[in-house]
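Every protein chain but one is kept in place in this view of the complex.
Up next is subunit A:
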Amino acid sequence: MKPRVGFFDFTCCEGCQLTILNLEDEFLELLELVEIVEFREIMTGQAAALDIAFVEGSIASPEEAARLQRIRERSRTLVALGACADNAGVNALSHFCPPDELGRSAYGRVVEGIEQRLPRPLECFVQVDARVPGCPIDGQEFLGLLQALLVGRTPELPAYAVCVECKLGEYPCTFEHGTVCLGPVTRAGCNALCLAAGDRCRGCRGLVDNPRSQPYRQILEQHGLTVEDILAEFRIFNLPPEKS
């Protein structure tokens, strides 16, 4: 029997699920290898048990936490899909806004205890077995992870920084234009896509395993930045551990 796979979303933009639907050429082949039993965005119905649950979005309410728990209970493997599920994603920014203002913007009044309802990554609530970082995820990286899971291999993520891929692509360093870039501390795997498009790295794939090690610190020092400066920039897509 083909492995039964489900896709789920919580507080997010559904861009990662869309990236999977955008695999067009590989999508039909995917259907040969797995049985998609749940994918609310494109199908009706629920499944009793799943081999792999891909979960997009962060968890922002007790109801969402309970729904995630139920998905965890009926899934053998649970994968965090994308930055929101992995690191709280762009939702992380709300943790650094005045709580009263958040309540007023969404509910028209001050809301007590809103901090407890701010979006958090999946791993604050359930065990996460694997993750696909990025905002949005990279479709090919998702296929690589799925392949690893299907053959029973432990999925691995690159342990080096986006800077490495940027150098390999021979793109001009954004620091040279006086623009702060998170390439030195962000986990690689996107082929420095934003740098290739003339933009800078905003750190959507999360921290590389050992961001304080050389030579990243040297690059920052050369440009007058401290590790703390650059970690502050990281808040756009990442919730620091002490907040989650």
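Quick note on the criterion: contacts are C-beta pairs under 8 Å (C-beta built on N, C-alpha and C of every residue); 3 or more make two chains touch, one makes a residue touch a chain; residues count from 1.
Keep this in mind: contacts and distances are computed from a predicted model.
For the omitted chain of this complex, the UniProt record lists the protein as "Hydrogenase", which is one of "Dihydroorotase", "Sugar ABC transporter permease", "Hydrogenase" or "Protein-export membrane protein SecF". By the touch rule set out above, subunit A reaches the unshown chain at residues 9-19, 21-22, 24-25, 27-28, 31, 36, 39-45, 60-61, 63-64, 89-91, 93-94, 97-98, 101-102, 105-108, 111, 117, 119, 135-136, 193-194, 196-199, 202, 236.
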